[in-house]
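For reference, the structure is listed below as structure tokens.
What you see is the complex with one protein chain gone and the rest in place.
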Amino acid sequence: MQPGLYHILFISAALFFIGVYGFFTRRNLITMLMSIELILNSVNLNFIAFNKYLWPEKMDGLFFTVFIIAIAAAEAAVAIAIIINLYRSHHSIDVEQAEELKN
Amino acid sequence: MPNALTIALIPLLPLAGFVLLGLFGKRYTGKYSGIIGTALLLASTLIAVYTAYEYFSHSQGGKYSNIIAAKYTWLQFAPGVSIDMGLYLDPISMMMIVVVTLVSLMVHIYSLGYMKDEERFSTYYAYLGLFTFSMLGLVLSSNIFQIYIFWELVGVSSFLLIGFYYDKPSAVAASKKAFIVTRFADLGFLIGILVLSYASGTLDFNTMISTLTSPESSQLKTAAASSFLGMSVITWGGLLVFMGGAGKSAMFPLHIWLPDAMEGPTPVSALIHAATMVVAGVYLVARLFPIFAITTPILLELIGWVGAVSAVIAAIIACTQTDIKRVLAYSTMSQIGFMMFALGVSGYGGEAGLGYTASMFHLFTHAMFKALLFLGAGAVIHYVHSNEMKDMGGLRKAMPVTHITFLIACLAIAGVPMLSGFFSKEEILLAAYHHNPAIYWIALLTSGLTAFYMFRLYFNIFWNKPYHAHGEHHGEAPASMKFPLILLAVGAALAGYIPFGKYVSSNGEPLASHFELSFSILPVSLGIAGIAIAWIMYRKQSGLPEKVSSGLGGLYKAAYRKFYIDEIYLFITKKVLFNLVGRPAAWFDRNVVDGLVNFTGNTTQMVSERIKNCSRAKYSSMLCTSCWLR
Amino acid sequence: MNLLLLIATPLLTALAVLFCRNQEQVKWTALVGALAQLVLSVVLLLLYNQERAAGNTMQMLFEESYALFNNPPINFHFGVDGLSVAMILLTSFVLVAGILVSWNIEKMTKEFYFLLILLALGAYGFFISLDLFILFFFLEVSVIPKYLLIGIWGSGRKEYSANKLALMLMGGSALILVGILLLYFNAGHSFDITELSQVTLGNRLQHIIFPLLFLGFGVFTALFPLHTWVPDGHSSAPTAGSMFLAGISMKLGGYGCLRVATYLLPEGAKQYADIIIVLSAIAILYGAFATMMQKDLKYINAYSSVSHVGFSLLGIGMLTQTAINGAMMQMVSHGVMTALFFAVIGMIYDRTHTRQVNEMGGLMKGMPFAMTVFFIVGLCSLGLPGLSGFVAEMTVFMGSWQNADTFHRVATIAACMSIVVTAVYILRAIGKVAMGPVVNQDHIAAGDVKWNEKFAAIILLAGILAIGIAPQWLNKLLSPTAEIIMNRINGH
Amino acid sequence: MLTGSVIIFYLLAALTLACGLLSVTTRHIFRAAIYLLFSLIGIAGIYFWLQYEFIAAVQIVVYAGGIAVLIIFSIFLTQQAGDKLAAQTNQRKIFALLAVFCGFALTMLQVYQHEFYLSAFPTGSVSIHAIGEQMLNVDQSGYALPFEVISMLLLAAMIGCIVIALRIKNQTEENPPAIGNSES
Partner (left out) sequence: MTDFITLMKHELLITVIIFLLLFVKIGKGMKNENLLTLIQVLLLLNAIAGFFFNESGSLFADMFYTSPLVAFQKNVLNIGVYLISLLFGDWLKKTPHLPEFFILLLSALLGMFLLISSGNLLIFYLALELATIPVAAMANFDLAKKRSSEGAMKMILSSAFSSGILLFGISLIYGATGTISFGELVNQINGSPLQVLAFVFFFSAFAFKLSIVPFHFWTADVYEGSPIATTSFLSVISKGAVAFIFITALYRVFGGLYEIWYWMLAVLAVLTMLTGNLFALRQQNIKRFLAFSSIAQVGFILVAISGNYTAGTSSVVYFVLIYIFSNLAAFGVAAVIAEKTGKENIDDYKGLYKTNPFLSWVLALGLFSLAGIPPTAGFFGKLFLLTAGAEKGNFWLIIIAGLNMVISLYYYLKVVRAIFMDKNENPIEPIQVSASVKLGMIICALGIVFTGLAGKLFDYIQSLIA
């Protein structure tokens, strides 16, 4: 079977929900971040596929992807900076150990 | 005829006394308060007597018309329905203003001596003023709501005067009781007013009576047509109004307040609880008499029976009481019963209306001799400092004036011929004889009992050996107290000679007085028998009373305990109303209604507490939940 | 007369109070301001009567309108009719008295007077507003001052009471708000009462909106099951606070029930009249019986307020002109009476430091003035002729009786029965407190009332007597309003 | 028809999904990062397969070369590489699985039901020149504004990272002060 739009959409949706699953089940901040990266990638895949198969005359999807990648990088950078800071202040990046915020 | 303003002064002068003494009495007028009050009342009395004189001397062919001297719209409920403050002149109101002002004046004068050491002297006179004002307003009412207003004011001044010795718990209790019991009766009065006013479309006496008695009036037809529990609306209205009257007039079973009301100063008892206020009920029935007589005769019958039963019960109880004021109180109740059933056995107009005239006549004479009795008793109490018969005896030497006047009054009330009570009582008995023999026999029995207990009282006070020596022997009462006694004794002796039927009758037509010697023999001899029995039992010191009382056993005890009516009331109020209604209501409010509100609050709090814990839950599971909820 | 004065004067007074330097200044400023308001309201009454006498038959007089918002159209639309004038008069009386009885307040005097005047401001604004939104605004303005007055200067379980009061009133407001919005959207996008009164809504809508409004205002005026803030609130509040709460705040509700709910939604009123009657009859009797069991003077008056206010609701429910007239009279009468009652209780408390009836006795000896007033106000409460309560209650009864069916009759009789129960509890209280043997000599030694308290009592007594002795002026003032409402109910 | 291109696609897809799945399920954090890296490379492969070389390149450079490496570094910084993560409770796993499965099913259902109108002439690769030109173009279909925005974003992110990561020495406290105390 010739792979086409639907195949790619399947992959991206699967990837998206894998990411969501990871985000739900993970407790480690870094792994949660990874899950988010998977989600963002699935989105990128969607954009590219749509751009390619449906609306090739404009490059909206493509540009969107580019910007998403850039933002993902920025986000990851800030997140990791915070993680490192957090780790330095109490030596754990497990969310559930980081529960000082209680009332 | 005096002009309206002058007539208005009759009630307003005592009111002025009240305001003046009430506001400034304590600080400014002090011991002159009594003089001021008395002076104002004297003026009022003079005007009243003059007015009555003028009124009665201007008949139109022997018939006296009803005059509305003044009318002022006090409160307009709806077109045609308004409370008017009016001055209503008719024979009975004229008779009443004379009685009220006269007795009140006597009491004012008497109190100058009797109350002179009292700390709250001016307050006392202020209250007297208020009472006199209210009573005069009541009798002069032209509007049923006006009568209700003054009715209530009379009640409150009675409350004030009974509770005059406010630091005495018994006085406080008695005043409360008097007010509440009459208030309960007034509830009936009020609803009665609502019923009658709705049926007749007016509050004005004249209009109301003419609407509710003329068979053609459409209001009457509709009202008579609609019935409730088998009685027509008018009957209900009348019954309820009568309930008010019965309460004020201490008719069985609403009489329980009257004996207790003797806690007040004795002159007050003379004024309010003997001569004036307690007859307001009779007056009210007389005022609405045409409605009762023409539209709802069945109700009139009931009134007759209530009066008769009250008369006899009170007489029986009076025989057993030892507190002299209480004896007098029950005697009052009994006599009012006479007046009431006299109305009950009366018809409207002509000969049939004899009972009406008799009732009013008896009201008039009774005011004299009963006030006299109370004032005399007051003098005695003043002298011995006790209300109990056992503390008295042999006082005829010490207080001759009191003795003689008291004797006259006793004779008058016992129905001894040639004294006032005789004439009025004979008429009543005659009326009863013609209309309702059963009541007649009861009345006859009662009049015998009356003679008995009055003389029991008389002998116990003035004869026999002094029960114990009195420490201090001050003289008899001061002149200010003697004067009213004498004046009233004259009245008690002579009032019967007034040709009453000429002036007062059920329909305004003059009524010739009937006097049949043959008819009088039975009552008179019964009266004398009563006196004789009293003489045997109490003058001879034979120990007979004890024997009789123990012989009667349960009956005596029941009568002594006033047939346990007080206890029944107490049970109903304290046990039933307080415990079964009041307490549950209060509990319900605190726990259920309030509880619901608190419950709402607490539930919110609890939910909040619950989900607050939820917010503490682990971060990722929270997200999980959050997405799950989506 | 410019009605804005009625808002401006208290506002300026309140601000002036804020800028005072010491307690004395605060007190006198407040008093002067309050007296100015009293004068204003009396002048308003005179001008109003003059205008009416001159033949001005407009429903509302002295109308003015200042736009606040264009869309939704919200205007400071002011105007008065007889009812408003009477209520304004009542407010100014109670304010002066309230300020006088609080003369000796030590704690945060400035704030106290500020809030008190703010409360009055809310009441004035409420009574003169002809715009539902502004009416609602002023209604709400008075909630927080009440809360603070009870919470800060109160006694007993004050926090609880304050909270309960604020929340229940707020809940009521929420219903009112929904009702007002429903009206707004269904009656031509207007908040203006005079405009809304020209619109006749469909029956179904009226049946929906009326209960919202009536229940909402009912909370304020202690409609039967929603009255529970009353006993606690009143008994915890400081004297002046109780006076305001019972004297004025509860009247806001009654006024709203009448002016907003019944007047604007006559069909709804007819539909729910029976329920209102049942509830208010229950309130009257039940309140009276509950009062009978109270031992605390303030609770006595608070519960009796529930009972008394029931009369005005009963009058409204009866839907006859006389009954509605009576309801309005009862509002005024009860306002003055209950304020005075609370004032006296405050005076007693200041001297005996207790409010428990059982701990007092024979106070007549020590404080004849206070006790005389107590007595008079008690008599007023039990409906003695010559005092205001009688007039109002009788008018309600007369009006109620005009409904000739068994249901209304039974309700009326039930209501009438309360006059006996009232007598019982009032006399019990008087008998125990004023009369009887002296229980505590300290109470006697505390002396009688001071000039300020005397003045306060006299002002309110004057009100009671003015209505009680010659009620016709009030009747004349109020009956056009009742007539207008009835006309609308009868569909003229 | 099983051409090379098709096989490659399926391989790439399998690689991407498998690695993605492993990345979120493995309990070794370091391995998770490596799986992620492979998954990202797989996606880059799909981009290549779709002839979007530019994006593929960016993906490799930024994701695989940047973000993944950043993540790996942060793992090194904060954790021992061999550390195992604590196991998840089954409850939560089931919960998450259920949610995810439902979501996935729903999404796929909608996607398959939707009629996409495939473009008549799918283009081949996009030239980098064209991309660059459009990126900085201010008129129709230009992307100058997003470009500026993202530059601001990156600036802000950079400043944020600097502030957070470069803590001043004396601010470091082993035991953070009690709640509410202000810093020295």
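Going in written order, the chains are labelled A, B, C and D, and every chain counts its residues from 1.
Quick note on the criterion: contacts are C-beta pairs under 8 Å (C-beta built on N, C-alpha and C of every residue); 3 or more make two chains touch, one makes a residue touch a chain.
Here the structure is a predicted model, which is why all the values come from computation and not from measurement.
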Partner chains on view for the chain not depicted: A, B, C, D
Of D:I7, D:V69 or D:L106, the one touching the omitted chain in the full complex: D:L106
Among D:L11, D:V61 or D:V149, the residue in touch with the chain that has been omitted: D:V149
Contact residue for the chain not shown (choose from C:K27, C:K158, C:R428 or C:R488): C:K158
Hidden partner interface residues of subunit D, rising order: 106-107, 110-111, 113-114, 116, 138-146, 149-150, 152-153, 155-157, 159-164, 167-168, 171-173, 176-177, 179-183
Contacts of subunit A with the absent chain, listed as residue ranges: 9, 12, 16, 19, 23, 29, 32-33, 36, 39-40, 42-43, 46-47, 49-50, 54-55, 60-61, 63-64, 67-68, 71, 74-75, 78-79, 81-83, 85-86, 89-90, 95, 98, 100-101, 103
Touch list for subunit B against the chain that is not drawn: 601, 604-605, 607-609, 611-612, 615, 619, 622-623, 625-627, 629-630
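The working rule: only the chains that are shown with their structure count from here on.
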Centre distance in Å when subunit C and subunit D are each reduced to the mean of their C-alpha atoms: 68
Shared-contact residues (touching 2 or more other chains) in subunit D: 92, 95-96, 99
Subunit C, residues touching no fewer than two other chains: none
Subunit A contact footprint on subunit D (complex, rising order): 1, 5-6, 9-10, 13, 16-17, 20-21, 23-25, 29, 32-33, 36, 39-40, 43, 46-47, 50-52, 54-55, 58-59, 62-63, 66-67, 70-71, 73-75, 77-79, 85-86, 88, 92-93, 95-97, 99-101, 103-104, 107-108, 111-112, 116-119, 121-123, 126, 130-131, 134-135, 141, 143, 146, 150, 153-154, 157-158, 160-161, 164-165, 167, 172-173, 176
Residues on subunit B engaged by subunit C in the complex (per definition of touch): 26, 73-78, 81, 83, 145, 148-150, 152-153, 156, 159, 163, 166-167, 169, 171-173, 175-176, 179-180, 183-184, 186-187, 190-191, 194-195, 197-198, 573, 577-578, 581-583, 585-586, 588-589, 593-594, 596-597, 601
Complex interface listing, subunit C residues touching subunit B: 164, 167-168, 225, 227-229, 231-232, 286, 289-290, 292-294, 303, 321-322, 325, 362, 364-365, 368, 379, 382-386, 390-391, 394-395, 397-399, 401-402, 404, 412-413, 416-417, 419-420, 423-424, 427-428, 431, 434-438, 470-472, 475, 479
